[in-house]
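Let me give you the structure first, and then I'll get to my questions.
The complex is shown incomplete by one protein chain, all other protein chains being positioned as in the whole.
As written, the chains take the letters A, B and C, and residue 1 is the first residue of each chain.
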Amino acid sequence: MRATLLNCTLKPGPEESNTQALADHVVEALKSRGVTTEVFRLVDLNIKPGVEADMGEGDGWPRVHQSIRDTEILILATPTWVGHPSSLAQRALERLDAMLSETDDESRPVAYNKVAGVVVTGNEDGAHAVIASVAQGLIDIGFTVPGQAWTYWNKGPGPGPTYNESDEGHDWSQRTARAMAANLATVAEALAAHPMQAPPA
Amino acid sequence: MRATLLNCTLKPGPEESNTQALADHVVEALKSRGVTTEVFRLVDLNIKPGVEADMGEGDGWPRVHQSIRDTEILILATPTWVGHPSSLAQRALERLDAMLSETDDESRPVAYNKVAGVVVTGNEDGAHAVIASVAQGLIDIGFTVPGQAWTYWNKGPGPGPTYNESDEGHDWSQRTARAMAANLATVAEALAAHPMQAPPA
Amino acid sequence: MRATLLNCTLKPGPEESNTQALADHVVEALKSRGVTTEVFRLVDLNIKPGVEADMGEGDGWPRVHQSIRDTEILILATPTWVGHPSSLAQRALERLDAMLSETDDESRPVAYNKVAGVVVTGNEDGAHAVIASVAQGLIDIGFTVPGQAWTYWNKGPGPGPTYNESDEGHDWSQRTARAMAANLATVAEALAAHPMQAPPA
Partner (left out) sequence: MRATLLNCTLKPGPEESNTQALADHVVEALKSRGVTTEVFRLVDLNIKPGVEADMGEGDGWPRVHQSIRDTEILILATPTWVGHPSSLAQRALERLDAMLSETDDESRPVAYNKVAGVVVTGNEDGAHAVIASVAQGLIDIGFTVPGQAWTYWNKGPGPGPTYNESDEGHDWSQRTARAMAANLATVAEALAAHPMQAPPA
């Protein structure tokens, strides 16, 4: 079983990413279950605007798209800006939109039988809104979102330190990350054994 | 396999409910797969405000709660008011919140291994916001939301006719309702055969 | 200048309301500017489901409605449940929906030239989503939402203490409450001096 992780931080590498720091706990917990994860830091690729799988010359999305096609688990990890998923998270959803019209040999949308989860960080309140937006988008496209397949680290009230600048609440966020990994892996296995079918006509 | 449907219309029975009219297509498609559905019209019960499973004398929620405990599939069907799930849909989520701390014999939150979907109607735009809110709430509590486990009938731009006053787009909404039923039933079966486990410590 | 405050807590009086505790800082700051505030604790009234200004016998809304008609400032104060405004906040928005079709002598929707703000509390993340939902609803109906006309006290990550159980971040939330009161009062005065007109045909 394989996973693809999209890190939607606005900060180019190799700058430290708070979002990656929390997402790493999901990756590690997946690894302990034998799931290998391919990580993409979208800001370092050239993900062009558009809603097609390939937006032409220089577009960095096609290999991300291929990775998602090849794996059973998608993790979208994003910081919170102005209370929302980052512009790169929304960019990813726009590009994933092309999957609505891609089907497999059995006429199933290609996202069927894939599961997805959400990792959120932020130096202020907003995780629930981010999870709502991202989960709705992924469910629209055909991904299944298992119960409690998310974790977050957002503090409040008001602006404050980032994940890497504070120890507060790390235990909770990391324990929740481990539950997220377990739920993603188990539901992915369940769907592999008992798959969703093409939508009825 | 059984389902519970919460109709969150604001209109008391026996007035015709647009939301029920669309939800009936999900119920019928489930029936053709051998799934029986228990329907609750929440406005006709006395669902008290609060976040406990039983809010005391006269509270109409406990038997709804029991139905959800006993079934594998939850369908929340709601009209759209001011772009949001109805106050009765939010009331249902508040009461479902009590399930966060209920666990089964194997220490699993009781919503684990249950699936949930959303039916939305409205005389104006808003379905995506309603699906986002409701799905996020149900995933929080532990329900799994299968890919494309929703249908909606909301027209735009601006206020217009209701579902029962218009034929426009019924085909799409009803075909989507059948896909929703298929996805709910299949993922519920998958989880029954290959269940989620208690969250790791 | 007068204000109406809707406290949308789920807890009946006289139980202590965290939401009221924070909202009191807005009320006090308004008072220091000569604005008197009428407070309604909606859970203690019988606010019937529906989208009309008066839902008939026993309905507690009509006098709330009258208060809002008579004042220049509306404050919706709500706890956060499952990441959303409470069912009573949504109930209030549904009942306010009737104002869309009420106009004054100059054919203006009655909410024009009224300002509105939002107070949020919660024992977990969610304030931004609550502010987004409530502000959008109020703007739809015709209220003007001044810049930074909100305050909140929501902690994260994960569930934690309530406002009244913790001192953390009170300074920020209360200072923000005072800014909210100033912005509401100033913009209400600006609109009184220079009012919005009826929408062009």
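Heads up, the rule we're going with is that a contact is a pair of C-beta atoms (placed from the backbone, for glycine too) under 8 Å apart; a residue touches a chain by one contact, two chains touch by 3 or more.
None of these values were measured; they are calculated from a predicted model.
Enquirer: List the displayed chains that the omitted chain touches in the full complex.
Expert: A, B, C
Enquirer: Tell me which of C:Met1, C:Leu45 or C:Ala179 is the one touching the absent chain.
Expert: C:Ala179
Enquirer: Using the touch definition up top, pick the residue from B:Ala129, B:Ala149, B:Ala181 or B:Met196 that touches the left-out chain.
Expert: Candidates B:Ala129, B:Ala149, B:Ala181 or B:Met196; residue touching the omitted chain: B:Ala129.
Enquirer: Can you work out which residue in A:Asp24, A:Asp59, A:Glu72 or A:Asp140 touches the chain that's missing from view?
Expert: Final answer for the missing-chain contact: A:Asp140.
Enquirer: Under the stated touch rule, tell me which residues of chain C contact the chain that is not displayed.
Expert: 29, 109, 111-112, 114, 128, 131-133, 135-136, 139-150, 175, 178-179, 182-183, 186-187, 189-191, 193-197, 199-201
Enquirer: By the contact definition given up top, give the residues of chain A that touch the hidden chain.
Expert: 10, 12, 43, 49-51, 81-88, 90-91, 93-94, 96-97, 133, 136-137, 140-141
Enquirer: For review purposes, identify every residue of chain B that touches the missing chain, sorted by number.
Expert: On the side of chain B, residues 83, 124-129, 131-132, 152-158, 169, 172-173, 176 touch the unshown chain.
Please note the rule applied: only the chains that are shown with their structure count from here on.
Enquirer: Mean of the CA atoms for each chain, then the mean for all of them together: which chain is nearest?
Expert: B
Enquirer: Could you state the distance in Å from the CA-based centre of chain A to that of chain C?
Expert: 35
Enquirer: From the C-alpha centre of chain A to that of chain B, how far is it in Å?
Expert: 25
Enquirer: Between chain B and chain C, what is the gap in Å from one C-alpha centre to the other?
Expert: The computed centroid separation for chain B versus chain C comes out at 28 Å.
Enquirer: What parts of chain C, by residue number, touch at least two of the other chains?
Expert: Only 83 qualify.
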